[in-house]
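The other protein chains are all here in position, but one chain of the complex has been omitted.
Right after this comes chain A.
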Amino acid sequence: MSQSPTHAQRSDVFLLDAERTTWHDETLWFVRQKRDKAVYATPEFQELRQLASDIKDHTLSQLAEYLEQFEAAALANGVRVHWAADADEHNAIVLGIVRAAGASRVVKSKSMLTEECHLNPHLLANGVEVIDSDLGERIIQLRGEAPSHVVLPAIHLKKEDVGETFWQHLGTEKGLTDPQQLTEAARQHLREKFLAAEVAISGVNFAVAETGSVVVCTNEGNADLAIGLARVHIACMGMEKLLPRLSDLAVFTRLLTRSATGQPITTYTSHFTRPAPGKEMHVVIVNNGRSQQLGRPDFRASLKCIRCGACMNTCPVYRRSGGHSYDFTIPGPIGAILSPNIDMRQHVSLPFASTLCGSCTDVCPVKIDIHTQLYKWRQVLGAEGMLPASKKYSMKLLSRVLARPGLFKAGGVAARLGLRLVPHALSHAPGYNPWAIARELPAPPKQSFREWYAHQSSVSAK
(Lines give C-alpha, C1' and ligand atoms only; values in the text may rest on other atoms or scores of the structure.)
Protein backbone atom coordinates (compact mmCIF):
# COMPACT_ATOMS: atom_id res chain seq x y z
CA MET A 1 0.00 0.00 0.00
CA SER A 2 1.33 3.41 -0.90
CA GLN A 3 2.29 5.98 1.72
CA SER A 4 0.55 8.98 0.15
CA PRO A 5 -3.24 9.44 0.37
CA THR A 6 -5.23 7.81 -2.41
CA HIS A 7 -7.27 9.68 -4.99
CA ALA A 8 -10.44 8.69 -3.13
CA GLN A 9 -9.10 10.03 0.17
CA ARG A 10 -8.13 13.34 -1.42
CA SER A 11 -11.49 13.56 -3.18
CA ASP A 12 -13.21 13.35 0.20
CA VAL A 13 -11.79 16.79 0.99
CA PHE A 14 -13.23 18.27 -2.22
CA LEU A 15 -16.59 16.53 -1.64
CA LEU A 16 -17.05 18.12 1.80
CA ASP A 17 -18.60 21.13 0.04
CA ALA A 18 -21.47 19.49 -1.84
CA GLU A 19 -22.66 22.74 -3.43
CA ARG A 20 -19.22 23.51 -4.82
CA THR A 21 -18.85 19.96 -6.13
CA THR A 22 -22.13 20.29 -8.03
CA TRP A 23 -21.08 23.67 -9.39
CA HIS A 24 -17.69 22.28 -10.51
CA ASP A 25 -19.41 19.36 -12.21
CA GLU A 26 -21.91 21.58 -14.03
CA THR A 27 -19.30 24.18 -15.07
CA LEU A 28 -17.08 21.58 -16.71
CA TRP A 29 -20.04 19.89 -18.35
CA PHE A 30 -20.97 23.27 -19.83
CA VAL A 31 -17.45 23.49 -21.32
CA ARG A 32 -17.88 19.95 -22.69
CA GLN A 33 -21.14 21.05 -24.36
CA LYS A 34 -19.40 24.03 -25.95
CA ARG A 35 -16.86 21.56 -27.30
CA ASP A 36 -19.62 19.44 -28.82
CA LYS A 37 -21.18 22.43 -30.62
CA ALA A 38 -17.82 23.40 -32.13
CA VAL A 39 -17.15 19.81 -33.17
CA TYR A 40 -20.52 19.36 -34.87
CA ALA A 41 -19.95 22.63 -36.76
CA THR A 42 -16.73 21.24 -38.26
CA PRO A 43 -17.69 18.66 -40.91
CA GLU A 44 -14.25 17.04 -41.18
CA PHE A 45 -13.62 16.89 -37.44
CA GLN A 46 -13.32 13.09 -37.26
CA GLU A 47 -11.01 13.11 -40.27
CA LEU A 48 -8.85 15.73 -38.54
CA ARG A 49 -8.66 13.56 -35.40
CA GLN A 50 -7.38 10.64 -37.44
CA LEU A 51 -4.85 12.84 -39.22
CA ALA A 52 -3.64 14.30 -35.92
CA SER A 53 -3.31 10.84 -34.45
CA ASP A 54 -1.39 9.57 -37.49
CA ILE A 55 0.90 12.61 -37.61
CA LYS A 56 1.73 12.16 -33.92
CA ASP A 57 2.29 8.40 -34.33
CA HIS A 58 4.66 9.08 -37.19
CA THR A 59 6.50 11.82 -35.30
CA LEU A 60 6.97 9.63 -32.22
CA SER A 61 8.29 6.82 -34.43
CA GLN A 62 11.04 9.13 -35.70
CA LEU A 63 11.32 11.48 -32.75
CA ALA A 64 15.13 11.44 -32.53
CA GLU A 65 15.44 12.48 -36.18
CA TYR A 66 12.86 15.25 -35.76
CA LEU A 67 14.58 16.52 -32.62
CA GLU A 68 17.82 16.80 -34.57
CA GLN A 69 16.08 18.50 -37.49
CA PHE A 70 14.36 20.96 -35.13
CA GLU A 71 17.65 21.75 -33.38
CA ALA A 72 19.49 22.36 -36.64
CA ALA A 73 16.74 24.68 -37.94
CA ALA A 74 16.51 26.56 -34.64
CA LEU A 75 20.28 27.05 -34.45
CA ALA A 76 20.27 28.36 -38.02
CA ASN A 77 17.59 30.86 -36.92
CA GLY A 78 19.84 32.17 -34.16
CA VAL A 79 17.99 30.33 -31.37
CA ARG A 80 20.02 28.65 -28.60
CA VAL A 81 18.96 25.09 -27.93
CA HIS A 82 19.44 23.30 -24.59
CA TRP A 83 18.78 19.69 -23.61
CA ALA A 84 17.53 18.64 -20.18
CA ALA A 85 17.29 15.00 -19.11
CA ASP A 86 15.15 15.74 -16.05
CA ALA A 87 13.48 18.47 -14.01
CA ASP A 88 16.63 19.39 -12.08
CA GLU A 89 18.63 19.87 -15.24
CA HIS A 90 15.81 21.92 -16.77
CA ASN A 91 15.67 24.19 -13.74
CA ALA A 92 19.46 24.59 -13.66
CA ILE A 93 19.52 25.54 -17.37
CA VAL A 94 16.76 28.13 -16.95
CA LEU A 95 18.42 29.63 -13.87
CA GLY A 96 21.73 29.70 -15.77
CA ILE A 97 20.18 31.68 -18.64
CA VAL A 98 18.51 34.10 -16.23
CA ARG A 99 21.80 34.64 -14.37
CA ALA A 100 23.82 35.05 -17.58
CA ALA A 101 21.35 37.77 -18.59
CA GLY A 102 22.03 39.48 -15.24
CA ALA A 103 18.28 39.31 -14.62
CA SER A 104 16.26 39.05 -11.43
CA ARG A 105 12.73 39.58 -12.73
CA VAL A 106 10.97 36.96 -14.81
CA VAL A 107 7.43 36.76 -16.18
CA LYS A 108 6.08 33.40 -17.19
CA SER A 109 3.21 32.50 -19.43
CA LYS A 110 1.35 29.27 -18.92
CA SER A 111 3.44 26.11 -19.03
CA MET A 112 2.50 22.75 -17.57
CA LEU A 113 6.09 21.62 -18.13
CA THR A 114 7.54 24.23 -15.77
CA GLU A 115 4.87 23.16 -13.24
CA GLU A 116 5.99 19.57 -13.73
CA CYS A 117 9.61 20.60 -13.09
CA HIS A 118 8.72 22.87 -10.12
CA LEU A 119 10.60 25.73 -11.75
CA ASN A 120 9.02 28.56 -9.74
CA PRO A 121 10.25 27.42 -6.29
CA HIS A 122 13.70 26.85 -7.77
CA LEU A 123 13.91 30.37 -9.21
CA LEU A 124 12.47 31.95 -6.06
CA ALA A 125 14.96 30.05 -3.87
CA ASN A 126 17.71 31.53 -6.00
CA GLY A 127 16.58 35.11 -5.63
CA VAL A 128 14.69 35.44 -8.93
CA GLU A 129 11.21 37.01 -8.88
CA VAL A 130 8.96 34.89 -11.08
CA ILE A 131 5.44 36.06 -11.88
CA ASP A 132 2.85 33.87 -13.59
CA SER A 133 1.07 36.11 -16.07
CA ASP A 134 -1.90 33.99 -17.16
CA LEU A 135 -4.77 35.27 -15.01
CA GLY A 136 -5.79 31.86 -13.68
CA GLU A 137 -2.17 30.94 -12.98
CA ARG A 138 -1.56 34.28 -11.23
CA ILE A 139 -4.58 33.72 -8.99
CA ILE A 140 -3.37 30.31 -7.85
CA GLN A 141 0.22 31.56 -7.55
CA LEU A 142 -0.95 34.27 -5.13
CA ARG A 143 -2.84 31.58 -3.17
CA GLY A 144 0.15 29.22 -3.13
CA GLU A 145 -1.79 26.50 -4.95
CA ALA A 146 -1.14 24.31 -7.98
CA PRO A 147 -3.31 24.40 -11.14
CA SER A 148 -6.29 22.04 -10.94
CA HIS A 149 -6.84 21.82 -14.72
CA VAL A 150 -4.51 22.15 -17.72
CA VAL A 151 -6.56 24.80 -19.54
CA LEU A 152 -8.60 26.29 -16.69
CA PRO A 153 -6.06 26.36 -13.84
CA ALA A 154 -8.36 28.11 -11.34
CA ILE A 155 -11.56 26.28 -12.27
CA HIS A 156 -11.93 25.05 -8.67
CA LEU A 157 -12.29 28.62 -7.36
CA LYS A 158 -15.34 30.84 -7.13
CA LYS A 159 -15.28 34.59 -7.80
CA GLU A 160 -15.57 35.20 -4.06
CA ASP A 161 -12.31 33.29 -3.56
CA VAL A 162 -10.60 35.40 -6.24
CA GLY A 163 -12.00 38.60 -4.68
CA GLU A 164 -10.57 37.58 -1.32
CA THR A 165 -7.18 36.73 -2.85
CA PHE A 166 -6.97 40.05 -4.72
CA TRP A 167 -8.05 41.98 -1.63
CA GLN A 168 -5.20 40.38 0.30
CA HIS A 169 -2.50 40.63 -2.38
CA LEU A 170 -3.45 43.37 -4.84
CA GLY A 171 -5.27 45.76 -2.55
CA THR A 172 -8.63 45.61 -4.28
CA GLU A 173 -11.78 46.54 -2.39
CA LYS A 174 -12.93 43.90 0.13
CA GLY A 175 -15.88 41.89 -1.13
CA LEU A 176 -15.26 42.69 -4.81
CA THR A 177 -16.56 39.77 -6.88
CA ASP A 178 -17.22 41.26 -10.32
CA PRO A 179 -15.04 39.27 -12.81
CA GLN A 180 -14.66 42.35 -15.06
CA GLN A 181 -13.33 44.52 -12.22
CA LEU A 182 -11.14 41.74 -10.83
CA THR A 183 -9.63 41.15 -14.28
CA GLU A 184 -8.99 44.90 -14.66
CA ALA A 185 -7.14 44.92 -11.33
CA ALA A 186 -5.00 42.00 -12.50
CA ARG A 187 -4.37 43.75 -15.84
CA GLN A 188 -3.00 46.86 -14.10
CA HIS A 189 -0.92 44.82 -11.63
CA LEU A 190 0.53 42.57 -14.33
CA ARG A 191 1.32 45.41 -16.77
CA GLU A 192 3.87 46.66 -14.24
CA LYS A 193 5.40 43.19 -14.15
CA PHE A 194 5.50 42.88 -17.95
CA LEU A 195 7.27 46.23 -18.25
CA ALA A 196 9.82 45.38 -15.57
CA ALA A 197 10.68 41.83 -16.64
CA GLU A 198 14.04 41.16 -18.22
CA VAL A 199 13.31 37.53 -19.07
CA ALA A 200 10.09 35.95 -20.38
CA ILE A 201 9.50 32.23 -20.00
CA SER A 202 6.87 30.46 -22.06
CA GLY A 203 5.68 26.94 -22.61
CA VAL A 204 5.41 25.42 -26.08
CA ASN A 205 2.16 24.11 -27.56
CA PHE A 206 3.78 22.88 -30.76
CA ALA A 207 7.32 22.87 -32.15
CA VAL A 208 7.93 22.55 -35.89
CA ALA A 209 10.92 20.47 -37.00
CA GLU A 210 10.89 21.88 -40.54
CA THR A 211 11.26 25.53 -39.49
CA GLY A 212 12.63 25.39 -35.93
CA SER A 213 9.63 27.45 -34.76
CA VAL A 214 7.77 27.14 -31.48
CA VAL A 215 4.05 27.93 -31.32
CA VAL A 216 2.38 29.31 -28.20
CA CYS A 217 -1.41 29.53 -27.88
CA THR A 218 -3.06 31.96 -25.44
CA ASN A 219 -6.31 33.86 -25.20
CA GLU A 220 -4.94 36.65 -23.04
CA GLY A 221 -1.89 37.61 -25.13
CA ASN A 222 0.31 37.37 -22.06
CA ALA A 223 3.03 35.35 -23.80
CA ASP A 224 3.27 37.81 -26.71
CA LEU A 225 3.31 40.87 -24.45
CA ALA A 226 5.95 39.38 -22.14
CA ILE A 227 8.19 38.07 -24.92
CA GLY A 228 7.76 41.21 -27.04
CA LEU A 229 9.07 43.38 -24.19
CA ALA A 230 11.70 41.20 -22.50
CA ARG A 231 15.31 40.95 -23.66
CA VAL A 232 15.44 37.17 -23.31
CA HIS A 233 12.81 34.56 -24.21
CA ILE A 234 13.13 31.03 -22.80
CA ALA A 235 10.70 28.49 -24.31
CA CYS A 236 10.46 25.28 -22.29
CA MET A 237 9.21 22.28 -24.24
CA GLY A 238 8.62 18.61 -23.57
CA MET A 239 10.24 16.71 -26.40
CA GLU A 240 6.94 15.17 -27.51
CA LYS A 241 5.67 18.58 -28.70
CA LEU A 242 7.26 18.25 -32.13
CA LEU A 243 5.41 18.22 -35.45
CA PRO A 244 7.21 17.57 -38.73
CA ARG A 245 5.86 20.33 -40.99
CA LEU A 246 4.54 23.87 -40.62
CA SER A 247 1.42 22.77 -42.51
CA ASP A 248 0.68 20.15 -39.79
CA LEU A 249 -0.21 23.08 -37.56
CA ALA A 250 -3.38 23.51 -39.62
CA VAL A 251 -4.67 20.19 -38.29
CA PHE A 252 -3.69 20.83 -34.68
CA THR A 253 -4.79 24.46 -34.38
CA ARG A 254 -8.20 23.41 -35.73
CA LEU A 255 -8.51 20.68 -33.09
CA LEU A 256 -6.96 22.26 -29.99
CA THR A 257 -9.41 24.96 -28.94
CA ARG A 258 -12.50 23.32 -30.37
CA SER A 259 -11.72 20.40 -28.07
CA ALA A 260 -10.67 22.60 -25.15
CA THR A 261 -13.27 25.34 -24.83
CA GLY A 262 -15.29 25.22 -28.05
CA GLN A 263 -13.51 28.26 -29.51
CA PRO A 264 -12.61 28.14 -33.22
CA ILE A 265 -8.97 29.10 -32.38
CA THR A 266 -7.13 30.77 -29.50
CA THR A 267 -7.06 34.57 -29.67
CA TYR A 268 -3.28 34.49 -30.12
CA THR A 269 -1.62 31.62 -31.98
CA SER A 270 1.94 32.88 -32.01
CA HIS A 271 4.87 31.58 -34.01
CA PHE A 272 8.33 32.33 -32.60
CA THR A 273 11.07 31.43 -35.06
CA ARG A 274 13.89 33.98 -34.65
CA PRO A 275 14.80 36.31 -31.80
CA ALA A 276 14.15 40.01 -32.43
CA PRO A 277 17.35 41.89 -33.39
CA GLY A 278 19.58 42.34 -30.34
CA LYS A 279 17.53 39.91 -28.25
CA GLU A 280 17.92 36.27 -27.22
CA MET A 281 15.71 33.24 -27.73
CA HIS A 282 16.36 29.92 -26.02
CA VAL A 283 14.56 26.60 -26.31
CA VAL A 284 14.98 24.01 -23.55
CA ILE A 285 14.07 20.50 -24.73
CA VAL A 286 13.07 18.30 -21.77
CA ASN A 287 12.88 14.52 -21.41
CA ASN A 288 11.91 13.91 -17.74
CA GLY A 289 10.51 10.41 -18.26
CA ARG A 290 9.18 10.86 -21.78
CA SER A 291 11.67 8.49 -23.47
CA GLN A 292 10.72 5.85 -20.90
CA GLN A 293 7.01 6.24 -21.73
CA LEU A 294 7.93 6.09 -25.45
CA GLY A 295 9.45 2.69 -24.73
CA ARG A 296 6.23 1.30 -23.23
CA PRO A 297 4.18 0.13 -26.25
CA ASP A 298 0.90 0.05 -24.28
CA PHE A 299 1.33 3.60 -22.97
CA ARG A 300 3.31 5.27 -25.74
CA ALA A 301 0.21 6.92 -27.22
CA SER A 302 -0.17 9.08 -24.09
CA LEU A 303 2.71 11.17 -25.51
CA LYS A 304 0.39 12.31 -28.31
CA CYS A 305 -1.53 14.50 -25.84
CA ILE A 306 -1.89 18.17 -26.85
CA ARG A 307 -3.17 19.27 -23.40
CA CYS A 308 -6.62 20.44 -24.49
CA GLY A 309 -8.28 19.19 -21.30
CA ALA A 310 -11.26 17.64 -23.11
CA CYS A 311 -10.83 14.34 -21.22
CA MET A 312 -11.04 16.22 -17.90
CA ASN A 313 -14.13 18.19 -18.87
CA THR A 314 -15.98 15.02 -19.83
CA CYS A 315 -14.75 12.70 -17.05
CA PRO A 316 -17.47 11.97 -14.47
CA VAL A 317 -14.80 11.26 -11.86
CA TYR A 318 -12.70 14.39 -12.51
CA ARG A 319 -15.75 16.62 -12.56
CA ARG A 320 -16.83 15.36 -9.14
CA SER A 321 -13.44 15.09 -7.48
CA GLY A 322 -11.54 18.19 -8.65
CA GLY A 323 -8.05 18.42 -10.13
CA HIS A 324 -6.21 18.62 -6.84
CA SER A 325 -7.40 15.15 -5.83
CA TYR A 326 -5.05 13.71 -8.48
CA ASP A 327 -1.96 15.26 -6.83
CA PHE A 328 -0.16 15.32 -10.19
CA THR A 329 0.72 18.16 -12.59
CA ILE A 330 -1.64 16.81 -15.23
CA PRO A 331 -4.90 15.72 -13.57
CA GLY A 332 -7.84 13.78 -14.94
CA PRO A 333 -7.81 10.76 -17.25
CA ILE A 334 -4.68 11.73 -19.22
CA GLY A 335 -2.80 12.48 -16.00
CA ALA A 336 -3.83 9.10 -14.64
CA ILE A 337 -2.01 7.36 -17.50
CA LEU A 338 1.02 9.70 -17.48
CA SER A 339 1.62 9.68 -13.72
CA PRO A 340 2.36 5.96 -13.08
CA ASN A 341 5.16 6.27 -15.64
CA ILE A 342 6.80 8.84 -13.36
CA ASP A 343 6.15 7.03 -10.05
CA MET A 344 3.99 3.91 -9.91
CA ARG A 345 3.92 3.68 -6.13
CA GLN A 346 2.99 7.30 -5.50
CA HIS A 347 0.25 7.40 -8.16
CA VAL A 348 -1.05 3.84 -7.81
CA SER A 349 -4.62 4.94 -7.12
CA LEU A 350 -5.01 7.20 -10.18
CA PRO A 351 -5.73 4.55 -12.87
CA PHE A 352 -8.59 3.48 -10.60
CA ALA A 353 -10.05 7.01 -10.57
CA SER A 354 -12.17 6.18 -13.59
CA THR A 355 -15.45 4.52 -14.43
CA LEU A 356 -13.87 3.13 -17.64
CA CYS A 357 -16.86 4.67 -19.44
CA GLY A 358 -14.62 5.61 -22.36
CA SER A 359 -15.87 9.19 -22.68
CA CYS A 360 -12.27 10.46 -22.44
CA THR A 361 -11.29 8.36 -25.44
CA ASP A 362 -14.33 9.56 -27.39
CA VAL A 363 -13.43 13.25 -27.05
CA CYS A 364 -9.64 12.99 -27.36
CA PRO A 365 -8.64 15.03 -30.45
CA VAL A 366 -5.59 12.85 -31.10
CA LYS A 367 -7.40 9.55 -30.47
CA ILE A 368 -5.43 8.40 -27.44
CA ASP A 369 -7.03 5.16 -26.15
CA ILE A 370 -7.20 6.66 -22.67
CA HIS A 371 -9.65 4.28 -21.02
CA THR A 372 -7.85 1.23 -22.44
CA GLN A 373 -4.59 2.52 -20.99
CA LEU A 374 -6.27 3.11 -17.62
CA TYR A 375 -7.38 -0.53 -17.69
CA LYS A 376 -3.90 -1.68 -18.72
CA TRP A 377 -2.23 0.30 -15.94
CA ARG A 378 -4.49 -1.52 -13.47
CA GLN A 379 -3.11 -4.83 -14.75
CA VAL A 380 0.47 -3.58 -14.53
CA LEU A 381 -0.01 -2.25 -11.00
CA GLY A 382 -1.68 -5.52 -9.96
CA ALA A 383 1.17 -7.57 -11.40
CA GLU A 384 3.68 -5.33 -9.62
CA GLY A 385 1.91 -6.12 -6.32
CA MET A 386 0.95 -2.49 -5.74
CA LEU A 387 -2.76 -2.85 -5.13
CA PRO A 388 -4.00 -2.07 -1.63
CA ALA A 389 -4.61 -5.20 0.50
CA SER A 390 -8.38 -4.68 0.64
CA LYS A 391 -8.63 -4.62 -3.17
CA LYS A 392 -6.13 -7.44 -3.69
CA TYR A 393 -7.72 -9.91 -1.25
CA SER A 394 -11.31 -9.11 -2.12
CA MET A 395 -10.47 -9.69 -5.81
CA LYS A 396 -8.73 -12.98 -4.97
CA LEU A 397 -11.66 -14.11 -2.89
CA LEU A 398 -14.13 -13.13 -5.59
CA SER A 399 -12.21 -14.97 -8.31
CA ARG A 400 -12.18 -18.13 -6.16
CA VAL A 401 -15.90 -17.91 -5.52
CA LEU A 402 -16.67 -17.26 -9.19
CA ALA A 403 -14.58 -20.29 -10.17
CA ARG A 404 -16.69 -22.65 -8.01
CA PRO A 405 -20.38 -22.81 -9.01
CA GLY A 406 -21.39 -24.58 -5.81
CA LEU A 407 -19.67 -22.04 -3.61
CA PHE A 408 -21.16 -19.18 -5.65
CA LYS A 409 -24.64 -20.66 -5.21
CA ALA A 410 -24.20 -21.09 -1.48
CA GLY A 411 -22.77 -17.58 -1.20
CA GLY A 412 -25.80 -16.20 -3.05
CA VAL A 413 -28.23 -17.88 -0.70
CA ALA A 414 -26.29 -16.63 2.30
CA ALA A 415 -26.13 -13.08 0.93
CA ARG A 416 -29.85 -12.89 0.12
CA LEU A 417 -30.72 -14.15 3.53
CA GLY A 418 -28.04 -12.14 5.27
CA LEU A 419 -29.07 -8.83 3.69
CA ARG A 420 -32.61 -9.33 4.97
CA LEU A 421 -31.49 -10.20 8.50
CA VAL A 422 -28.44 -8.01 9.05
CA PRO A 423 -29.27 -4.62 10.59
CA HIS A 424 -28.82 -1.58 8.26
CA ALA A 425 -26.15 -0.08 10.50
CA LEU A 426 -23.99 -3.16 10.01
CA SER A 427 -24.56 -3.71 6.28
CA HIS A 428 -23.83 -0.01 5.70
CA ALA A 429 -20.96 0.32 8.19
CA PRO A 430 -18.30 2.36 6.34
CA GLY A 431 -15.53 0.21 7.78
CA TYR A 432 -16.98 -2.96 6.23
CA ASN A 433 -18.74 -1.69 3.16
CA PRO A 434 -17.21 1.47 1.65
CA TRP A 435 -19.43 0.97 -1.42
CA ALA A 436 -22.48 1.92 0.64
CA ILE A 437 -21.05 5.17 2.04
CA ALA A 438 -23.03 7.28 -0.40
CA ARG A 439 -25.25 4.60 -1.93
CA GLU A 440 -28.19 2.46 -0.91
CA LEU A 441 -27.83 -1.28 -1.37
CA PRO A 442 -30.39 -2.86 -3.68
CA ALA A 443 -33.18 -4.85 -2.05
CA PRO A 444 -32.14 -8.52 -2.10
CA PRO A 445 -34.18 -10.50 -4.66
CA LYS A 446 -36.37 -13.35 -3.36
CA GLN A 447 -34.77 -15.92 -5.63
CA SER A 448 -31.53 -16.24 -7.57
CA PHE A 449 -31.38 -16.11 -11.34
CA ARG A 450 -30.72 -19.86 -11.37
CA GLU A 451 -33.85 -20.55 -9.32
CA TRP A 452 -35.89 -18.23 -11.53
CA TYR A 453 -34.51 -19.89 -14.70
CA ALA A 454 -35.24 -23.40 -13.41
CA HIS A 455 -38.77 -22.28 -12.64
CA GLN A 456 -39.18 -20.83 -16.17
CA SER A 457 -38.20 -24.09 -17.85
CA SER A 458 -40.67 -26.03 -15.68
CA VAL A 459 -43.39 -23.51 -16.63
CA SER A 460 -42.66 -23.80 -20.37
CA ALA A 461 -42.53 -27.62 -20.12
CA LYS A 462 -46.16 -27.51 -18.99
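As a working rule, contacts are C-beta pairs under 8 Å (C-beta built on N, C-alpha and C of every residue); 3 or more make two chains touch, one makes a residue touch a chain; residues count from 1.
One rule holds in what follows: contacts and distances are computed from a predicted model.
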Its UniProt record identifies the chain omitted here, from "Dihydroxyacetone kinase-like protein", "dihydrouracil dehydrogenase (NAD(+))", "Fe-S cluster assembly protein SufD" or "LUD domain-containing protein", as "LUD domain-containing protein"
Considering the whole complex, which of A:Val106, A:Ala154 or A:Ile368 touches the chain not shown? A:Ala154
Of A:Ile227, A:Val283, A:Ile330 or A:Ala353, the residue touching the omitted chain is A:Ile227
Which of A:Val39, A:Leu60 or A:Ile330 touches the chain that is not shown? A:Leu60
Write down which of A:Asn91, A:Thr114 or A:Ser133 is the residue touching the left-out chain. A:Ser133
Looking at the whole complex, which of A:Arg254, A:His282 or A:His371 touches the chain that is not displayed? A:Arg254
Since one chain has been left out of the picture, which residues of chain A touch it in the full complex? 27, 30-31, 44, 47-48, 51, 54-55, 57-64, 67-68, 77, 83-85, 89, 133-136, 139, 152-155, 157-159, 162, 179-180, 182-184, 186-187, 190-191, 194-195, 208, 210-211, 213, 219-222, 224-225, 227-229, 239, 244-251, 253-254, 261, 263-277, 285, 287, 291-292, 294-295, 297, 300
